[in-house]
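Handing you a structure now.
Here the complex is missing one protein chain, while the rest keep their positions.
The chains carry the letters A and B, assigned in the order they are written, with residues numbered from 1 in each.
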Amino acid sequence: MLYLIRKMRSQFNSWALLSFIFSILIILPALLIMVQLFAESNENWEHIKEFMLKNYIINSVTLVIFTGLFTVIIGVCAAWLVTAYTFPLQRFFKWGMILPLAIPPYIGAYTYHGILNYTGVIQTNLRNHFDIKVDQKFFDIMNIPGAIFIFTLFLYPYVFIITRSFLENQSSSLIENARILGKSSFQTFIQVVLPISRTAIVGGVSLVILEVFNDYGVVKYFGIQTFSTAIFQAWFGMGDIQSAIKLAGTLMVIVVFILIAEKLIRGRKRYSYSTSKVRPLQPKELKGWKKYSVLSLFLTWFAFAFLIPSIQLLQWVYMTYDVILNEVFLDLIWNSVFVASIGSALIVITALIIANFSRLSKGWFSQFFSKITVLGYSLPGAVIAIGVLTLFLALDQKVIVLYEWIGLEPTLVLSLSISMLIFAYVVRFLAVGYNSIESGFEKVGTAFTDASRTLGMSVTKTFFKVDIKMIKGAVAGGFILVFVDILKELPLTLILQPFNFYTLATKTFQYASDERIHEASVSSIVIIFISALSIFFLHKVLEKEPK
Amino acid sequence: MFVQIKDLTFNYKNSRKPLFENLSLGFKQGEVTVILGQSGSGKSTLLRLIAGLEIPARGSISIDRAVMNDSLRFVQPEKRGVGLVFQDYALFPHMTVEKNIKFGLHKMSRKQKQNRMEELLTLVGMEEFASRYPYELSGGQQQRVALARALAPNPSLIMFDEPFSNLDSKLQEQIRDDLKDIIKLTGITSIFVTHDEEDARAIGDRIVLMHDGKIQEAGRPEAVFKKNREKLSLAYV
């Protein structure tokens, strides 16, 4: 018993305290919603079960499986090709292949539908210049295969980024050994690269899966009924919160299950070496037809995932900018960048604190914190938004007593402040920042921290002088991924926005929801431009980092 | 006894059987103790426990009569004033050799830090490498920097985890002898972990033989070696 107390004392410091506070704050909004999970089911639930659930689950699972499969194939192959070989533009594609992440899938969906539909550029040209009328079946993208296409195009970068950085840093000796042992490139890829990068791949694809599960924009636009549509229909359509929560809870269980499975697969394996002995992999030069076929593959993919949608959007911008662009537009940009920066900064700080605490103290207690971070990512944005709203209102209730006592009317100070919105972002996207930072910590191990502490530095000083400097890349990576995510975020922002506060994403929604896709292009393109810029910036930071 | 370990019990979180059970061991002030043992016998872990990098389940450790940990207390590693040279060096990759060595120097003027750093670089024969980064050094050079870094803050107890394993034999002898001189001069209590009998003989005032988490034998080198000749030659073919 005494030892237990001592153990708690030896681990209980400001890190533990802060981690504890943050975790509680993250958990609260979800809990406030989830308590309703145990409420009795009503007749709506029966209706949902009978008429909706089966189909919706089948659709969701189909989307998840195929998107997962395709993003893995494309993400991993691309990552392997850009790390193991040199070919024209290879240095560009190393980061260029991340650019599609800048395009939110819902904008991608609007754009591709805009290109392909009857009045889209392709059919119009065929009609007007060649007098060809095509069967709509071949141009129909608003179905499940179309959604898989869209998701794959704009989500594969998650797999690509993680796998590429893993291959770059970790695998040289294994891969070179395989080559020395006489394996062909293809054999090396199948027998060595795939197995050793399994963790990285699973990490990337689980982000993809979560995005697909929680997507609302694409499926709604395409008229595909999925799990998240069911949540919205039950909640907002039937006004039946219980059933909606039941669905969200089910979704969360599935997601948590996937994440636990991922951790189990990974087990205690750490495919990483912690010392300076790691060398980057020496790429091989591609020659002849191989060179050109790889190059054209990359060019084609890049065109579909980035160039074509961007160019189409630009053409629409050209059609509408005079109506849309005005001084108010600058405010939109400022608002978006402002909330995204603050949100990302808070997420990075929170993630650093929890990750550092949970890696240094080995008990279940700290491991528990690290699992909590993912909670927000496993729930649809709208559910979190309502949870956060409820939490702030509850806080407000406490404050109201005080107001009345002072003699003021009850006001909604907390709920209207922008801090509510930013807090919700933190809950929602903490997992994204946390993943990146955790993997950074995992890569460097604890040897350096130990060394620093025997040299007389406390945990906190070590953190600033050693740890954080060694995972700079991971911190920057986490920041930018979150930044881009917040910039694109929609459902949560729509519910929690303060008065007269518009962002690029909500502006895009305003037009798009009214089927005015052309007008939506201006704010879309700005989102894409800022995101692309941040991705480029990230690339520059990482490139400079000594390996 | 300068370092006193009493009834120490410890196990790693994910292993079922404790690595140490009721282990007791003492180290005298100014003495150089060499711990010899098979790979996996727990040598590195023992050093980590003394340094405070692992938390024991039971038992106590005291250094210089101050209790480092027992049932009530646990002194954090940075407060223990113990130097440790790591088996895999753990040089900070984002700092130059100079910065690495100065890292552990607190409460000193800039000038003093500079002097101390240069003194140690001379000691390990690395004067020209002050501005290099660790990844620009060979394995042996890295090891020497790690040595210098641990010695720099003048710890009252210094521990080496196989400090010479990467050096060629000539350099090994030279550094070993230098090290012995410094240790004798400062009277610093030291613990060496090694595989090398030659090291043990040359530097150790006392030898501790370790096997599977247990102390098999402790005493003067000649006596220990004589008694365990057969076992040792079996262990290190």
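In this section, contacts are C-beta pairs under 8 Å (C-beta built on N, C-alpha and C of every residue); 3 or more make two chains touch, one makes a residue touch a chain.
Keep in mind that, in the parts below, contacts and distances are computed from a predicted model.
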Legend entry - Hidden chain of the complex, named as in its UniProt record, picked from "Fe(3+) ABC transporter substrate-binding protein", "Oxidoreductase", "Ring-1,2-phenylacetyl-CoA epoxidase subunit PaaA" or "Signal recognition particle protein": "Fe(3+) ABC transporter substrate-binding protein"
Legend entry - Which displayed chains the hidden chain touches across the whole complex: A
Inset, instruction - Decide which residue listed in A:N117, A:S206 or A:S344 touches the omitted chain of the complex. - result: A:N117
Inset, instruction - For the chain that's not shown, point to the residue among A:C77, A:I349 or A:V541 touching it. - result: A:I349
Inset, instruction - Tell me where the left-out chain touches subunit A, residue by residue. - result: 18, 21-22, 25, 47, 51-52, 113, 117-119, 123-124, 133, 136, 140, 142-143, 220-223, 225, 229, 232-233, 235-239, 319-320, 323, 342, 346, 349-350, 382, 385-386, 389-390, 392-393, 395-400, 402-403, 406, 408-417, 419-420, 422-423, 426, 460-461, 464-465, 491, 494-495, 497-502, 506, 509-511, 513-516, 518
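One rule holds for everything that comes next: only the chains that are shown with their structure count from here on.
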Legend entry - Gap in Å, rounded to a whole number, between the CA centres of subunit B and subunit A: 45
Inset, instruction - State the interface residues of subunit A toward subunit B in the complex, per the touch definition above. - result: 2-3, 5-7, 9-10, 268, 274-276, 362, 447-448, 450-459, 465-466, 469-470, 546
Inset, instruction - Sort out for me which residues of subunit B touch subunit A in the complex. - result: 13-14, 48, 51-53, 55, 57-58, 69, 71-74, 76-78, 80-84, 86, 88-94, 103-104, 106, 133-135, 142, 149-150, 153
